[in-house]
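Shown here is a partial selection of chains from the complex, left in place.
Residue numbering begins at 1 within each chain, and the chains themselves are lettered A, B, C and D in the order written.
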């Protein structure tokens, strides 16, 4: 280790060379958790949960739709949080975390939109209506895409970090504004003609399935983000000795396999 | 148990397209994301290994290149 | 302290005057986009009247969006921005001056012609004052938020379009309240609430955006 | 006054130089030398605070420049590759704005004198767009005549595109500034007739 490990126990992991192995060790556990919970959730959703009285079987989309929608919003908040931490404390790792989160957030956003659209066709008769919640979800996707496009378009990593952090924060300030404005806009024009028809008196099994799936997607996010951030750390820290050692180990592993 | 048979299960009460369309796309996207993540890892490691070989052990340039200068033009 | 502010403001206004063509053409763009609609949508008066506030607001937004890249691009290329960042005065000052000059030369003219175009689209006359006020409150927000985006995308390839992608989601609330104000007025609900919200947004943007923009500029030239 | 320790500069994959140290005292004239692409421009941008060093630190009067940016920039004059001219403005307007933007309060007459001194008296009210390469550079350089109170001048290839007499004049101006206790740090591939031979910092020595 080139740098001495300083500081209290938790902050120690803010140093990339400590975080890197930790991430490597944690990720498989989260991935395993995600698989198990997904299986449980699907079992609850498809086997235990009863057919919905009004919607029939279509409602089973809910077991991914709602967790995906929740995750997509939650991930943006986390992203903005790490960006703020990065800007204030000037820790490179935080920027990396927010950049590693973005693609997954965008992915969940697409999933929520897609499943919502597929769900909308049989229930509302159209794949898309300009409802407040749908619209703000679409705008959230644009916020993600803007963040990703901006950080990709900038070559200099330090500039990319900071520029991305700024736009993530600006976006975060705007998320509630967007949400409420869209909501108001829609109710002004539409009245109640379109609203999310909540499954009446959601059965506890349904709720349980949804919650299990939500935790599963949370675990999945952690796993995939940790996996994604690891090569990013290597890339950034490539001039340090510990990355050199890590790469040698990696080369040996590859050589051994070949 | 809700389902009379497998075919009833796959049919999803007539909503097969919507339900399975949702789940298929979701899992396809997740699979794609995982593939991309691991591919990126492999690419990065290979690229960095190549880079290290080119630049020298510590990322600091080996003696020969340092002496030759950045353009390979010897500096007197 | 304020001398930098006024130096930048004076210069940018002078530049706008020298490059009058630019300012006129932003306006012309606004006019043309509005006039395209009848061609695309068909000239049925009722339909046109119904979509008039929306079309006007969308066109104003696009006109603002498309001149945004001008805000810092030239100064970036010719090295002026570098010099401004090396100034011993705080960057927020001259950033604000630049945004103000930008709004005076693009936002204000758009606000000024909007009523004429509204008449072309046969908007009811009662809506005109609200249209103007909503534009007066809304276009500065667009300029302020857009400045942050312009600063972030400075010198990037695909910059202009990337800028559009970044700021459009931020512009949507402004558009909603702006167009909404006019429609609310026409439908008899009254536009006060919308206008108040726009005013609040403007105050917020004024307080925050210059700082964000200054930070973004420093990041972008680093 | 100006010192840097152990500077390293990373561009993309390439570490341009590392362990670079420099020191510039009042009256010093430092020429940053080295072949094309060795990192001279990059070094100047680190020293002025326009870019962030990968390692090391730049100090001005003992304080790291990041710590007290405004104080440092009040004493610095940097002229880079790009001459910071707006094509629509005349040389006079450009010069006045450049001074005002930097925070100097200079009146019009002084600007006119400076431009005349650098040989642009006939181009005062042409738009900068139509000037020749050498004339464009001169507009930028005219600021030197108005920046006597800024001790540190950092110039990137100031002699480019200048004709022979202009090169001699500029060299004399720089020598005078050092004589008066100022500091000049510049890069150039051309020889110029300085009053005293400049100290040379060969970036190639620190190249990786």
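Simple rule for what comes next: a contact is a pair of C-beta atoms (placed from the backbone, for glycine too) under 8 Å apart; a residue touches a chain by one contact, two chains touch by 3 or more.
Quick caveat, the model's predicted, so the values are computed rather than measured.
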Number of copies per protein chain type, counted over the whole file: A x1, B x1, C x2, D x2
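Simple rule for what comes next: only the chains that are shown with their structure count from here on.
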Separation of chain A from chain C, taking each centre as the mean of its C-alpha atoms, in whole Å: 33
Rounded Å distance between chain B and chain D, as computed from the means of their C-alpha atoms: 45
Whole-Å gap separating chain A and chain D, where each centre is the average of the chain's CA atoms: 47
Residues of chain B touching at least two other chains: 51, 59
Of all residues in chain C, the ones touching two or more other chains: 222
Contact footprint of chain A on chain D as seen in their complex: 10, 12, 15, 52, 54
Footprint of chain C on chain D - complex, ascending: 48-52, 70-71, 73-74, 76, 78, 80-89, 93, 97-98, 100-103, 105, 127
List of chain C residues in touch with chain D within their complex: 3-4, 7-8, 11, 14-15, 18-19, 74-75, 77-80, 82-90, 94, 221-222
